Structure formats: C-alpha cells, structure tokens
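First up is the structure itself, then whatever we jot down about it.
Note that one protein chain is taken out, while the other chains of the complex remain in position.
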Amino acid sequence: MNKEDGRKSVLVIGGGIAGIQASLDLANMGFKVYLVEKSPSIGGRMAQLDKTFPTNDCAMCILAPKMIEANSHPNIELLTYSEVEEISGGIGKFRVRVKKKASFVDRSKCTGCGLCQEKCPWKVDSEFELGLGKRGVIYIPFAQAIPRVATIDKEHCVYLLKGKCRACEKVCSAKAIDFEQKDEHIELRVGAIIVASGLGLYDITSLTEYGYRKIKNVITAIEFERLTAASGPTMGELRRPSDGRTPENIAFVQCVGSRDFRNKAYCSSVCCMHATKEAMLAFEHHPGTKSTIFYMDMRAVGKRFQEYVARAKKEYDVTYVRGRPGRIEVDPENDNPIIWYEETISGRVMSFEAELVVLAQAMIPQITKEFADILGIELNEDGFVKVPDKLAQPLDTTKPGIFACGYVHSPRDIPDSVTQASGAAGRAAEEIASLGSRGGE
Amino acid sequence: MNLEDIIKQTKTYYCLECGKCTSICPVSRHNSNFSPRLMLERALMDSEGELVHDRELFSCLTCYACSDLCPSEVDYPVFTQKVRSLASGQGEHGDCAHSGVLFSLMRLTAHSGIKQKRLDWLDGCRTTQRSEVLYFVGCAPYFEPVFEDIEVSPVNIARNSIKILNALGIEPMLLPNERCCGHDLLWTGDVETFKKLAHINAEMIKESGARKIVFSCPEGYRTFKIDYPQYVKLDCEPVHITELLAQNLSRLPLQPRVKQEGISPEVRKVTYQDPCRLGRHLGIYEPPREIIKAIPGIELVEMEHSGGESICCGTSVWTNCSSYSKEIRIERLSEAKATGAEVLVTTCPKCQIHFKCAMVDKGAEKGPDIKMGVTDLVNLVANAMETRE
Partner (left out) sequence: MPEFEPKIIAFCCNWCTYAAADIAGTSRIHYPANVRIVRVMCSGMVDPIYVLKAFEKGADGVLVAGCHEVDCHYLNGPLKCDAMFAKLKRVTNTLGLENERLRREMISTSESPIFAQVIEQMVQQLKKLGPSPLRGGVKA
C-alpha cells in the first residue's frame, strides 16, 4: 500500500492514446499517475492503425513518442498487464486494488531482445494482428511495445499447462524467465480516476447478410489496417485472403452493425472517414486501384474532413455510392464478393463485383457492466459511460471523482479523444486540487 | 385511420432511405417500377393520394425479406397491408389474377347463411365428430377444380395430412362449414370481409370445443396465429402440421418407397422451398427439414438462398401477377435445379401452384423453361408411409 496522500494521485484506466494523454497532462501538472493497462503494452487501438485521417500521418509516428514519454515520466507509473479488481472510497480518497497479472518474466531483468518469442515453438493467433498473424506464446505484442518486455500467455504455455518445453528459458541470456511468478495484488490510494478504456469491435458475424467469416475476401476495416501497415502480417502488402493477390477493385461497405436498431443504433462516428482513408491508402499502395464506398450518409464533420473526401474523389479515384447493401454473395470461380445494393439516387437495383470487400464494423465502448459496477459508475443503454450533465460537466461520470474520456465515453476520433483526455485531466486536477480548499475530504 | 396514423403505428418515420430493403427485394430486382424504399418515401412525403392509387402498391409480395434486414426495423409488409386497406376504401385492389374468381369465392364464403358441401374427398381418412384436435382444410376444395389442370391437388394435401394425423393416432375433427381464413382479403385491404370471416370461423371453432387447430397451409396458420387474435377471441392453439410431425418423428411409420404425383420411384435428392409465411413470418425453418431428413432414402440439398434468405415464389395473394412474377419463379427454379434435386418440396399449396404455373407457361422469352417435380412435404411423408407400391 502506498503511503502517499491520495489527493495527489490519479488512476488512469486504459493505456490508449486518451489514457496516455490524460496521464501526461496530469503528470506534467505534478500529480502522480498510475496508468493501468490490461494488455502487456500501452498504445491501444491507435497502435494497430497504419495512418490517421485527415492528414494521413503515420499513426505510430505520432503515438510512439507519447508512449515513450509516458514510460519515462517520473510521475507516471505504468502498470501494464494489470487489471483493477476493486475500488472503494470516494473522491479524494479512493482505495484501488490492482491485480498485476503474472507474466512469468522478470521485468527488471528482461531486455526486450525478442529472442524468446522467436524461439517459442508454439504459435497462437496474435490479438494485435486480429488473427491475421501469429505470435509466440511468449511474446512482445508489437515492435514498438512499451514496456518492451516479454510476456508469457499462461492460457497457452505448454510448460504451465503440461510441464514440458521451457525453450524460452533456455535462450534467455538475461535469465529473466520466472515460472514461479505469481499474480501480485497492490493497493493504491488515489484522489480521482479517469476511465479511458477505449474502443472495442462489435462482432458482426451474426449479420449474415454481409458474409463475414463465410466469404474469404470480406474483411473488416481494422483487418485492412493491419494488412496495409508496414509492421503488419504482410509487411504492408495489401493481399487479399483467398489467393494473396493485390486487389485492384475494392468495395467499402459502411454502417455494418451501426445505425441499425437490430444491433447498434448509434453511429460509430469515424467509419466514413476511415473508409476514405483506407481507399486512399489502397491507391497509394497500388496506383490504379479502384475503390467504391457504399454509404448511407457521409459523416465528414470535422475540420477539413469534407476536403479530405473531395480529395479522395478527385485524386484517388474513389467513387461514393449512396446505398446500403442488402447482401454480399460470392462468385465461386474467383472468390470475388458480389454486392447487391440499390443505388438510391437513381433507384436501380444493381450488383457490384469487387475483389475485396472491407466492412466498416461497428465500434463499441470497451467496458463491461461488471467493470462499471466495480467502479460504481453507470453506463447508458448503448454501453457507453453515462454522463449525467452533458452540457455543464460533459466528462463527469455518475460517480464524483471518476471521469471518462475517449471512445468509452462516446464515439469519437483520435483528435477528439486527445482533447477529451486533456479535459478529463483538467477536471480530475480541478476536483482534487480544490478538495482541501473546500474544507473537506 | 389515415396515412399519418399508419406511419406512426408502423414507425416508418425511422426509415433512413438506405436502400437495403430494395437491394434484396425479389420484385425490385425485376420490376424497376417497384421499390419498398420509394413507397415509404412517398408515404413520408405526404403523397397519400398518389400512393393509394399506385398500381405498384399491390406488387409487394409481403415476404419480409426487406424487414428482416431493415436497420430501422420498419415493418414494411404491415405498412403495405394497412395502406392497402386505405386503397381498398378508395376502390383500389390491384390486378386480381384469375379474373378475381378466387377473391369472389372468398367473399361469398363470408355469408353466414351458406351451407357448403366441402368434405366429399375424405375417403381413406378417419375423422371424428368431436375431438380436441381440429384440422383446418382451408381453400383446398375450391382450389382443386381451378388448379388440377396444372397437376396440383390441394385436396390431396388435405387428405394426406389427415392420414398422417391418423398414423399418429389422431382422428381430427373437421368443420363442415369452414370458411376461408381471409388471409388474401386482409392482405389486399378488404378488412371488412376479413373480419366477417374471422367472426364466423371463430364462432364455429368455439362451438366445436377444439383446443388445437392443425394447418397444412402456412397462410391459414399465420392468419390464425397472428391476425385473428387482433379481431376475435380464439381459445385454441394453432399449429402447423410440420411442427406436429417434427415433434413426433419417431412415431411415424416411414418407409423408403415413394410414388405418385410425378415423382419417380428412384428419387434421392430433394430441395426445400421455405414458404414466406412459414419461414420469415413465423420463424419455422427447422421442423420441415427435420422431417425431410427423417425420410429414408431421401437426401435434402439446400438451394443457394435458403432459410431466412429464401426467395419468395413470386406472387402473393393472387395480385399483380405478371411477367415479373414469372421471372422471379424462374430465378428460384433455376436455383432449385442447380442443386441437382429432382423434386422441389414445399409446405405451402400456393408455392406449389405458382411454381407449377411457371413450368406450364411455355413462354421462353423470360428465361429457360424448367421442369422439375414439385410437391408438398405432406405428400412426401404420406408416400413414405405406404407399405406397398
């Protein structure tokens, strides 16, 4: 248990771009920040992206410096591969029990050389690569992972399950492997909590009309991102799943699971823009690629977003078709998906053959009801953090002292998430700084 | 009730004009004048006058392919049904096929004073005067003379249904003066006559003391299950014969020999057409399949679009039947043929009639003529119960 005065510390849950930004802002203000992240590395969803709209900047190039800063900041303590188990108390005096999961690697000794993951004979689907690539059971999640240490996934480790192997231990020159390691529970005292657990992906397999997981060449947008990312499973070569060919005719289908009362009624907010970006990227990877985006409404509301879309049309040969496809079938001869849609401007029912279809999968807040109960906050009917006063205190949750930012708060893009993160940091700082002056804890 | 009320009741104001409905609508694929989305758009733009007089209002098959996918959960078939009742009030009724004879018959049975003679086909069937189980015959005795020329015998379906019930130890009761269920009238907007039929039927059923009504026709079944309760009190449970059979498969004496009705004795492969009313309207997809699979010597092969993705047989409530309807049927029959099946099995007498009609209509300009056996599941089962050729 830390003896520090809770009023000078903040807990940030979620190590994505919003969590990192909030942590940096608070740390720079002099607060002690505990940044808890469930996975072995911070970075979150942005680390999986290739480029960001509307500038088409490299995502990792913007993210990595922040990750490094968060890691080296004297006021920030990174608690990766950790989960919040219990919270008690209130604003100014929260008591948080955090479970630091056993990674079976001594982090003080691990140099991040990566030899163990190379030599691990057991490969499983990589969560980071969304199943498009493999990782070792001992692994560093991605090249720029922070902290750059290996983690053993105990659900698949053959030694932990059956008592055989220990190959990683044999090759580790730093002798960092420790199969005796146990989960550690620590207690933190913090004055405020920021929830920034980020963006999840809605499972669209049940929307059978789109053929996801039935038709090989129908993939989701985030899978597309991994295929075009230079650090991805195909080293940045956009290859379609069925035959590895580079597709020259790509269709993007918007609102898959979003704006749909049967699934998620809300708009996921970023898909119109990311589809435009992906179409541009496909062209850059392979000039002459023809992309068609099937949309309902083009939500290009941010600064310079409409110009971005216009540029896509003019310079990257992207065609926008207003019509939400009703069914995707496949031509068994060449595995080309065939999209059935109504071109609503003219009213004609048509079919469109593409070589690759990219579905704009609905995005969901990454927070469960159970975790919200642990925190003591409410969620709204769509599962986002409930904000009682949207106009006056838009980042406050239903529990005083707990704030939210980023996608878990509401659907938004990276710049808005960063803005909200700074806002949440400001709110947290404001509340706990004023506690003493308000004459009570 | 006016158009505004209908829009509120069916929540069509949620329509996002996305076009998903039109993109999979079998009618829109062939008939470019029809689009569910445009119909709704017209309704929302307050063009009631235009909408009720549009011929295409009666082109919808009310098959639910659209609403199953609609992200705004608009119930397009119910919207269509209600707007048609407005249209009916203004004298519109679409183009009635067969010169409107079938509708005339339905209306004629709505008279309380008639005493029909509709049960002279019962040879080989065991029925009883009073039972907990009532078998609803439907329009079979009226359809028989009309459609026997295209080799469809609705009366045979009824007969075989009762024989199967007998094999399960059930001797059902029949209503000697049973009326048309009213399905076609309801869906073409003649709600008044529908209500009359509902009342007469409900009264007779109440007097009969039936607790369960068995249907071979999915339209009668849907009507009794979903529509009647909105107008009359029914104290008994409607059930489709396939549901009953699927629950009692082990008790059916099924043998692998089949004959009759254009099916050769060596039949091995069959495919199954999900009728709209049984499938998408009521969610019954598995029981008929379980039954087919239980018949020895029969292999079920599925069409490209099956289950919830099934394509309608092309005409609904005998209205606006046109060359587009035939195109839809040819599309569907081509799919059936492509499975390699020799027989198309369905559980709706109307599907059977419509597919057979497409086969006898020799006009080749709308696509290839396709010859295939078409039969009702009940006939397949009854054949499999017979012990000798």
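Going by the order they are written in, the chains are A and B; count residues from 1 in each one.
We take it that contacts are C-beta pairs under 8 Å (C-beta built on N, C-alpha and C of every residue); 3 or more make two chains touch, one makes a residue touch a chain.
All values derive from a computational prediction rather than experimental measurement.
Looking at the complete complex, one finds that the omitted chain is in touch with B. For the chain left out of this panel, the touching residue among B:T193, B:T242 or B:S325 is B:T193. The chain omitted from view is touched by exactly one of B:K11, B:R107, B:K163 or B:K206, namely B:R107. If you put the missing chain back, the residues of subunit B touching it would be 99-101, 104-105, 107-111, 113-118, 141-142, 144-146, 193.
One rule holds for everything that comes next: only the chains that are shown with their structure count from here on.
Every residue of subunit B that touches subunit A in the complex is listed here, in rising order: 14, 16-25, 28-29, 32, 35, 37-38, 69, 71-73, 304, 308-309. Residues of subunit A that touch subunit B in their complex: 208-209, 255, 259-263, 296, 322-327, 329, 340-344, 347-349.
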